[in-house]
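One protein chain is absent from this view; the other protein chains keep their places.
And now, subunit A:
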Amino acid sequence: MGAEMDGLPNFDPEGRYGRHLILPEIGPEGQTRLGRASVLVIGTGGLGAPVLLYLAAAGVGRLGFADDDVVSLSNLQRQVLHSTPRVGDLKTHSARDRLADLNPEIRLEPHALRVSAENIGALLEGHDLVIDCTDTLPARHLINRACVAAGVPLLSGAIAQWEGQIGLYHPASGGPCYACVFPEPEAPPPVQSKGVVGALPGVVGARMALEAIKFPTGAGARLKGKLWMVDTLWNAERLMVTRPRANCPVCGGKGGSC
């Protein structure tokens, strides 16, 4: 048990991480890397819920999460990290308690705040990967700018009604930034219905958690330079190739090919 506190997993095949340890692509080395990884999740709502649950369960050693919102009844149809008795509580408190129950062997760092240009630099510090689970375009661009400036990889996922998108952006190691793929709009984009099917953030958020597990372990192929899109209503799925955009105002488009 003591070794786990140092970011080294318990190598017992019947222990907490036993099913990872016998997986060739993770194994003891990958699990050790997960234990030493430091991931920041911004937003603890629909996508943040499965991302945090699976990353805590997977043994990510240091898990930060930020949100200034409180749990409301209308969240619970999809935000399965939270629960009915916690309606009215800060989402970061509800999340901390649930995640500590799930895995008391990792370091949890809740931040009850809304990300801003003022606080995001300090928030990102010391993290190997940032996961964007926010719900507005301005927040997404703010997080992208901060990640590009700090050279931190950004796993960005989003949902709408029955559909989802995920991309991994890290121009410092090649490939585009979020703004290369989705330039900041001059006019606000059309208002879309906030309707969302309850299981959708489960599908998209679990896929994000999976990519985040692949990231420190080095398993398989990363989503860098790719945009995964899924339409669960009509069963369409695509993996788009994305590239740095020349003269991108955020990263300069110098990421090169992946």
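The working rule: contacts are C-beta pairs under 8 Å (C-beta built on N, C-alpha and C of every residue); 3 or more make two chains touch, one makes a residue touch a chain; residues count from 1.
Just so it is clear, contacts and distances are computed from a predicted model.
Missing from the rendering is one chain, named in UniProt as "Molybdopterin synthase sulfur carrier subunit" (options: "Dipeptide ABC transporter ATP-binding protein", "Aspartyl/glutamyl-tRNA(Asn/Gln) amidotransferase subunit B", "Diguanylate cyclase/phosphodiesterase" or "Molybdopterin synthase sulfur carrier subunit").
Residue A:233 is the one among A:100, A:113 or A:233 that touches the chain missing from this view. Residue A:137 is the one among A:57, A:87 or A:137 that touches the chain missing from this view.
From the options A:39, A:71 or A:158, the residue with contact to the chain not on display is A:158. Contact between subunit A and the absent chain runs through residues 43, 45-48, 132-137, 140, 157-161, 163-165, 181-182, 185-187, 189-190, 192-194, 196, 201, 227, 229, 231, 233-234, 236, 238-243.
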